[in-house]
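See below for the structure under consideration.
A protein chain is absent from this complex, but the other protein chains hold their places.
Labels for the chains are A and B, by order of writing; each one numbers its residues from 1.
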Amino acid sequence: MSIQVSLKAFRYQAGSKPRFERYQVTVPDDANVIDVIEAVWSQHDRTLMFRHACHHASCGTCAVRLNGYEKLPCIVSVKEALAGREEMVIEPLRNFPLVGDLVVEVVSFFQKQAASGMVITREAEPSLDGQPYQRSEVFAEDGTLDDRPYNRFENCIECGICISACPTMSATDKFFGPAGLAAIHRAIQKTDDHRQKSWLLALADGEQGVWRCHSAFECTEACPQNVNPAEAIMALRRELIANKVKKLMRG
Amino acid sequence: MSAPHVIVIGAGSTGAATAHDLALRGLRVTVLERGEIANCTTGRNHCLLHSGGRYCVKDQESAIECIDENMILRRIMPDALELNDGLFVALTEEDLAFKEKFIAGCEKCHIPYREIPVKRALELEPFLNPKILAAVQVPDGVFEPFRFCLAFLATARKNGAVVRTYTEVTELARSGQSITGVKIRDHRTGKMEVIGADMVVNATGPWAEKIAAMGGVDVPVSPTAGVMVTVNKRLNNMVVNRLDKPSDGDIVVPQRMTSIIGTTSWIILDPDQIEIPKDHIERMIQKGREMLPAIQYAVTRGVGAAARPLIRKANADEREVSRTFECFDHKHDGVEGFVTISGGKTTTARGMAEKVTDVVCAKLGHQAECHTRTTPLLSYRLFYN
Partner (left out) sequence: MRTDSKPRRVWQWGDVRQRKVGTWAYALNRITGLGLVLYLYIHLGVLSMLVGGPAAWDPFIKVVRSPLFYTLDVILIAGWLIHGLNGLRVTLTGIGLALGAQKALFVGLMVVAAIGLIIMAFMVFRS
């Protein structure tokens, strides 16, 4: 079963005025929004620039604003995108410099992520979808069996949706941002090195750190991966305050 | 005198690993990618860091490549892999009969393995079908294709490589019987440009034929599509494979909080327009349910398809075609300055890069050893430096 889709897409090339263009494509009725964008590219306009890679929300590249709100189009169905509407509107993320069409420049974003040094993997939970399991030994490089914990990729896929949703990021691109601060919090949780922890806390305490958040919570609201950056920011604040109080008490 | 300049067309796993090897050996490299990094075949792959178990009976050359490269990748990109091993599970008597061949295959291909009792397997994987008859553990792993490529390219950039995304090759520039560079369209500006090079490497996966045709040569690469169905829960810690010769829907790869069921195989004409047959999606879910019945309670998060580059050999059906890779030096077709590297899989990307870089260096008279087996890669984030 196919469905006819109307797409209004933001088009922009450096040096010319931004505009919207409308396209009509036919896609399977169980397709997701990224399939519509790809169909427009492949059938109508090969100059359309957009980011995508994995189609299952692990690369974080395809984030856009769908009907005005931040989404990962690879996991939003066409049906959902068209609910109660004639056409779907796709624009790039806010608060990032524009490269062209739907593509934003993520260099400064990744530099902030790199600053936290958060390793992308972590120890796995002791249960799967609510069911506890026992762990097996896993193979090491030399073929012997190793009794180490299972590991897992962190929830955050660095898609930038929280950055787009955050009003403070709208006010200034110097703000470290919800993703970066959440990464700092995870990095602190994952290290036992006291000096590293202090260094990370100082980074969060900086002029453009946790104190620039003014509790909109749009980041947590929009995050497609349950990272909950708002909670991370509040937790960092509590830790910073607790440290200051302890220092005062010690005299 | 500056080092020779090599253009690599394609920033999927093959192009990224090739750029890394070339740059590490001191060549000047420009990578040209018409979209985002890893946006084509590599991005949509199954994310499986193969132990080689899948190929250890029917395609042992491929199996050995896989296990060797698996171990190398663990060393050079340790922070960007889920390493929880994999299970090959038997559900029928036929599967059980296959076990002997499987184990013999693992031994022949030096793939570490151990058979575990069914009861133990069910403790390890609570959602595994309780009716399994046997389980064998192998060192499968899980990677993330975009960051996999970024890690190689970050290291290549540090060594001087230039990576241009949204830059599409429209023609190859020739002078007589030599390829001297490429004509490109930069989608950011809409402008056309010519870039000269001493060597052009075609690393475009299933588009290899299309790019080769620009050089007036042919490569026997068939774009062969496959479907992947991702569900909204993670139902396994370890990769779960069917203990049988390779068939459709016989692998469920977990990643973060999802499980990905795959895959199928059908030859297509145009990798830019893949129509996914509905019955393939249903088959994936059905086969996935055989190994992990709880899939029936999970919601489909997304369905994607990508085209593998399979190297055609005469008289073979697509499941029988080897998944190994091949480098084509087009001087054998009368064209100099042009090579194609195709076939393979992301797990063997580094090995593919080594092969094509050896060929490129030999052709350019550039003496340099390959160090990619032991050189750790930079953090993928440093690509954006």
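The definition used in the following text is that a residue touches a chain if its C-beta (ideal position, glycine included) is under 8 Å from a C-beta of that chain, and two chains touch if they have at least 3 such contacts.
All of these numbers come straight from a predicted model, not from anything done at the bench.
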With touch defined as in the header, list the contact partners of the absent chain among those displayed. A
Using the definition of touch stated at the top, determine which of A:96, A:109, A:133 or A:176 touches the missing chain. A:96
Of A:32, A:77, A:121 or A:168, which residue touches the hidden chain? A:168
Which of A:8, A:122, A:135 or A:237 touches the chain that is not shown? A:237
Just checking the interface: what residues of chain A touch the absent partner chain? 10, 12, 18, 65, 67-69, 91-98, 104, 165, 167-168, 170-173, 214-218, 221-222, 230-231, 234-235, 237-238
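Just so it is clear, only the chains that are shown with their structure count from here on.
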Here the gap between chain A and chain B, centre to centre from mean Cα coordinates and rounded to Å, is 25
So, in the complex, the side of chain A touching chain B is made of residues 13-15, 28, 30, 32, 42-43, 46-47, 49-61, 74-75, 99-100, 103, 106-107, 109-111, 113-114, 119-121, 124, 128-129, 131-136, 138-139, 141, 143-145, 150-155, 157, 225-226
Which residues of chain B touch chain A once you look at their complex with the stated criterion? 35-39, 42-44, 47, 71, 74-75, 79-85, 110, 112, 114, 116, 120, 123-127, 137-139, 144-147, 166, 168, 187-190, 228, 230, 233-238, 255-258, 260, 272-273, 276, 278, 281, 294, 301-304, 379-385
